[in-house]
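Then we have chain A:
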Amino acid sequence: MKTKQDFPSINERPPEGLKEDGTCFRVLVIDDSMFVAKQLGQILTSEGYEVVATAVDGKDGVEKYKELCPNVDLVTMDITMPKMDGITALEQIMAFDKNAKVVMVSALGKEELVKKSLMLGAKSYIVKPLDRKKVLERIAKVLN
Partner candidate 1 sequence: MNVVYINPFVATSISILQEVLGGAEVKRGDLGLKPTAVPIMGVAALVGLAGDVEGRVLFDMTIDTALKIASVMNGEDLPEFDDLAKATISELANLITAQVVTKLHELGFHFDLTPPALFVGQKMEVAALDGENVEALIVPLLTEYGKVEINFSIRERV
Partner candidate 2 sequence: METRNIVQVAEDLLRETEEKKEAISAFDFKMVTFSLCDKDYAIDIMHIKEIAKAGKFTYVPNTLPFVLGVYNLRGEIIPILDLRIFFNIDVPKRDENKLENLLILNIDDQKFGLVVDKIDKVVGVHKNSIQPPHPLFADINIKYISGIVENNNRLYVLLDVIRIFALREDSEKSASKGYVDNQTEIQKAEKIMPTLPKKPDTSDLDLKFIAENLAEFKNFHATDVNRTWLKQRYSEWKEERGDDVQLKNSNDADAFLKPFWSKHNEKWWSKEFAQTVTKLLPENSAKQIVVWNPGCGQGFEAYSLACVLKQKYPTAKVRIYAHDIDLLAVSNATMINVPKDIASDWYAPFVTQKTNGEYTFKQDIKDCIMFEYHDCKNSNTLPMVDLVFARDTLSFLDEASQKNVISDFIEKMKGNAIAIIGENEAMPVSFNFREQNYGTLYAYSKD
């Protein structure tokens, strides 16, 4: 997977995953693909984020969120998953916690899906294949 490396800047930037108080932003990754979870995990941890948990389908994702709350700062959500798809899971999480920050990460880029997710409360929508820079930008924006 080609990932664009940030050019080393003269001024050292603090990793985006670190909050001001020094602790990491905690992320829950929900995706049925082991590969994507690994990939996202790599991108996130390289920038200082902490992946607190991974869920393999929508149902599992909702459950884990309910358990971990409020120790989760951000959720990444895939859409095509068995048992429960990402849109339904999003709905349930938002119902559970209206302040949840969920970012959709999906291969499907259908306009209607994007609109629906944003209307349901998702904070952003990223289309796969994953571009490291874009992922980090979007996540940082949501968490700002």
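By our rule, a residue touches a chain if its C-beta (ideal position, glycine included) is under 8 Å from a C-beta of that chain, and two chains touch if they have at least 3 such contacts; residues count from 1.
How were these picked? Simply put, all candidates are chains of the complex that A comes from, given by their letters.
Predicted model only: the values in this text are computed from it and were never measured.
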Original post:
Which numbered chain among 1 or 2 touches chain A in this complex, counting any copy?
Top reply: 1
Subject >> List of chain A residues in touch with candidate 1 within their complex >> reply: 1-2, 32-36, 38, 80-82, 106-112, 128-129
